[in-house]
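Here the complex is missing a single protein chain, while all its other protein chains stay put.
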Amino acid sequence: MNTTPSIPHPARQIGRILRRFGTLIGFFAIVLFFWSQRPDTFMTVRNWLNITQQISILGVVAFTMTVVMVMGDYDLSVGAMASLGGIAAALLFQQEMPVLTGIAVALLIGVAGGLLNGVLVSLVGITPFVATLGMLTVFSGVAFFISEGETIFGRAIPEQFSDFARGGIPLGTIGEQAVLLPNLTIVALLVLLAVWVLLEQTTFGRRLYAIGGNKEAARLGGVRLRLLRLIAFAVTGVGAAVAGLMLVSRLASANPTQGDGLMLDAIAAVFLGMTMSEEGEPHVLGTLVGVLILGVLRNGLTQLAIDSYVQQILTGAIIILAVTLSRLIRRAS
Amino acid sequence: MNTTPSIPHPARQIGRILRRFGTLIGFFAIVLFFWSQRPDTFMTVRNWLNITQQISILGVVAFTMTVVMVMGDYDLSVGAMASLGGIAAALLFQQEMPVLTGIAVALLIGVAGGLLNGVLVSLVGITPFVATLGMLTVFSGVAFFISEGETIFGRAIPEQFSDFARGGIPLGTIGEQAVLLPNLTIVALLVLLAVWVLLEQTTFGRRLYAIGGNKEAARLGGVRLRLLRLIAFAVTGVGAAVAGLMLVSRLASANPTQGDGLMLDAIAAVFLGMTMSEEGEPHVLGTLVGVLILGVLRNGLTQLAIDSYVQQILTGAIIILAVTLSRLIRRAS
Amino acid sequence: AQDDITVAVVTPYLAQPGTQFMVEAFQAAGEANGWTVNVIDTAGDVAAAVSRLEDVAAQGVDAIVINVDPAQVSVGLEAAAAAGIPVFGMDAGADANLVTNVTSNGYAMAAETATYVTDRLNGVGRIVMFTFDPYPPVQKRGIIADAIFANSPDIEIIDRVTPDVTDGGIADSRARMEAILAANPEAGSISAVWAAWDQPALGALQAIEAAGREGEGIVIVGIDANPQALDAIAAGNGFEASVAQDFTGIGGTVADAVARHLAGEIIGQGVIYVPTVLVTAANVAEFISE
Partner (left out) sequence: MMSSTNTPLFEVLGATKEFGATLALEDASLTLRAGEVHALMGENGAGKSTLIKVMAGVTHADAVAYRMDGRPVHIGGAADAFRLGLRFIHQELNIVPQLSVAENMHMGQRYPRRLGMFVHWGELYRRSQQVLDTLGVGYISPRAIIARLSAGDQMLAKIASAFMPDAGDASRPARVYVLDEPTAALTGEEAERLFGVIQALTAQGCAVLYVSHRMDEIFRIAQRVTVMRDGRVVSESLIADTTPDVLIHDMTGRTLETLYPPRQSAISPEPLLSVEGLVTTKIRAVSFTLARGEIMGVAGLSASGRTELLRALMGADRKLSGRVALRGKVVNWISPRRSWDRGLAYVPEERRSQGLVLSRSIEDNAVLPHLDAFSRGRVFVNRRRERRETESLALATRLKARHPSQVVRELSGGNQQKVVFARALAGRPDVLLLDEPTRGIDVSAKHDIYQLIRQKSADGCGVLLVSSDLPELIGLCDRILVMRAGRAHAVVSAANLTQADLLRLCYGEKIS
């Protein structure tokens, strides 16, 4: 390969790192700020394990959302799907079905719903926004319909199932209490790993990135556009169903709206992560940073006992500041 | 002289119309269906005037949302801006400020918020999703903060102001009751007209389409990208504030969340409208059809007295069906 | 003439358990009377509730029942008035445009749980409050609790949280409580959680259990006595009290009022209160159905 005459530049390497990791630096700044404000309680193992557990559900949705967003699509129905998957499993539990049956059915619903989204987007050719917004309404309606709008809780949820969210892998003890790496955190990490391998290490992921970059070129280059889009939506659907199950386990109850808030946050996390890639494409590790920013802000601001309304203002402002910073650094370098 | 080897086709003209107006046909199908089901109450002047009034607020948001979506951007903060604008005006009313002052301040907030969005998107270079989602949180937080989370109603809202939404231009009488063309409908029509002229008849609008079609080409061609994007976001911000005022007038009360539901519906309406343009770009008349579809569905399904949950499922399913139909027609022709 | 009577119930809040009970009781009573009951939920959207009111007014139903703040839907009420359709409040709020409003006394409920907490703490302690002001019936409760706590100089409000309710109210409340627990790690640094309705109290309970701090005797109270809260009270892990509204009673009373009005009777009372009961471990068994 011919190489271009390149001028050595001392600050280049640093500039490049800053450029890529501006958002990460923003994240660390946020962490440092909370640490300095709450030196005793924020930077503790327990609090961080807590945070990981709190964001684990959002994480699973956001990680799998990354899969469709890599193709330039998005899926607005994930929150409703999480609610639906959770409700469906809980209803089966209520009928005294085995736990595994409930889980399997929820996952199947996730696949089926995802495939339906995929069919609408990829075979029929409806824009993802309209297709998945329509499906959001449908999923949510079905969740209400089958649950008759009621919350399922208490003995209906088997202990075996709700204990899962309480448990974890012992990491050691602090004081006299055992410190656990929460099971939900482990699930989220496994999903993260799976999505990372899928997107960054497999031919499937490569092709998704090609689709995201240029659909027509990808098609002419032999990428089976329709099939891959279909599969990608199914993956996102399963992710949402997994998140729905995690919610039921964590809350020991199921409610037809309990996943609804996940959608906007998940998309926001992916977009936050996108600010970290040179070409502005989503990457699942970037998404992780996005999820962490959202989770840490929530935890830290609550620890500061800031008024809920001000907290909301600050959340928005801090996110924008962090991203602005990362843009300005990139501009400057 | 090059001519395309064209295969003659008798149905081409019809095909073309179907292709463009598939979604419109879907809309008429929906109307016909409700008409046949509720022959006495659905297709009445009074009911349609009602529908126009009900969708007028969504309409204003969706029409002005079209302005940014033409550029390929979107604004997630419109709902929060509507809430904020409304609350701000109501608070001033509560302080016994003149009605016009309240209106002016709300509009100013709309412009300022829109410009802020514009600065973030166009000057700083943050993706519209992150920028406007961040601002959504901020606006909503501010709305809560200044209202202390409370609903402002009753005598705080001047009658002069809430009467506006009740009034209208007399069209005649049916039976013994006067039939009014509601003021809110008139406002929406004026906004529609203004946006149509702006987008379709002015250089400014055509530039926005150029930006949406190919940013790079627009930039190379000397279009002042940044300035135009800034202005477009300001227009959307004002639109949201107007909608917020309309809400306060219609509900005779202001609440820090009352506009929140507008955002998704407005974007959905624009996307629905996009299915009607050949090249898939937004047009404000298409947006109008989108708004009408959403409004008529809600009105009609309510009149059919269908269970709320089933109604929700049907809403999603019908929208998807209508769009699928329009896609298949297009595919076939 | 009762056989083809149609009654529309309009509410943005059907997802809430309390509303469900009221609506179900109303439906049961209505169907027993031979009415067609049309329940319309606008999924939290108040402006849409106005539109739906206009729709059913245009459709010409015989009566309308609302479960939403009448001040916010006054336009819809006028549409009904213009069409000559009577409107009844079901836990809605007093309004001149309503024939009557059947409800529990929200101020009284908050007073009961707030005084319960004050008394349990003997007037000394640090309290976390979960409130939600944008929804007027809940906002009232917060006001009363504020006043009662303010009256005890040794009670300190360490946080007044407005949780995100898009998830049903439990999940976010739990995350927020976890952060508060982390910020107040010493045993005894939190004495009580006062929640303006049950979901945040349940979230707080879960957070306390997950943090292994259920032994500290943190007193948790909610309002509404929803079934999940009743279970929690019965379990005796810290969720000590809630207030049971008689939702079934409200629904039935509304149906009764509608029937009376349609029969030509004049209903004099603008508001009909249905009594509430403080539920604690002592009487919870009576409330847990089967």
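Should a chain be cited, it is by its letter among A, B and C, assigned in written order, with residues numbered from 1 in that chain.
Keep this in mind: a residue touches a chain if its C-beta (ideal position, glycine included) is under 8 Å from a C-beta of that chain, and two chains touch if they have at least 3 such contacts.
All figures in this text were calculated on a predicted structure; none of them were measured in a lab.
Shown chains touched by the hidden chain across the complete assembly: A, B.
Checked against the full complex, the one of A:Ala218, A:Ala268 or A:Ile313 touching the unshown chain is A:Ala218. Hidden from this view is one chain, which touches subunit B at 1-5, 7, 197, 201-203, 206, 209-210, 213-214, 216-224, 277-281. One chain is missing from the display, and on subunit A it is touched by residues 1-7, 9, 12, 16, 201-204, 206-207, 209-210, 212-214, 216-224, 278-281.
Note that only the chains that are shown with their structure count from here on.
Subunit A and subunit C have CA centres that are 33 Å apart.
Mean C-alpha positions place subunit A and subunit B at a centre distance of 30 Å.
Shown for subunit B are the residues in touch with two or more other chains, namely 144, 148-149, 307-309, 312. Touching two or more other chains at once are residues 14, 162 of subunit C.
Note for the complex: subunit A touches subunit B at residues 76, 120, 124-127, 129-131, 133-142, 144-145, 149, 264, 267-268, 271-272, 274-275, 280, 307-317, 319-320, 323-324, 327-328, 331. Those residues of subunit A that touch subunit C in the complex are listed here as 38, 40-42, 44, 46-47, 50, 54, 57, 144, 148-151, 153-154, 166, 177, 247, 250-253, 255-262, 298-300, 302-305, 307-309. Those residues of subunit C lying in contact with subunit A across their complex are 14-15, 17, 20, 158-164, 166-168, 170-172, 174-176, 178-180, 182-185, 202-203, 206, 209-212, 226-228, 231.
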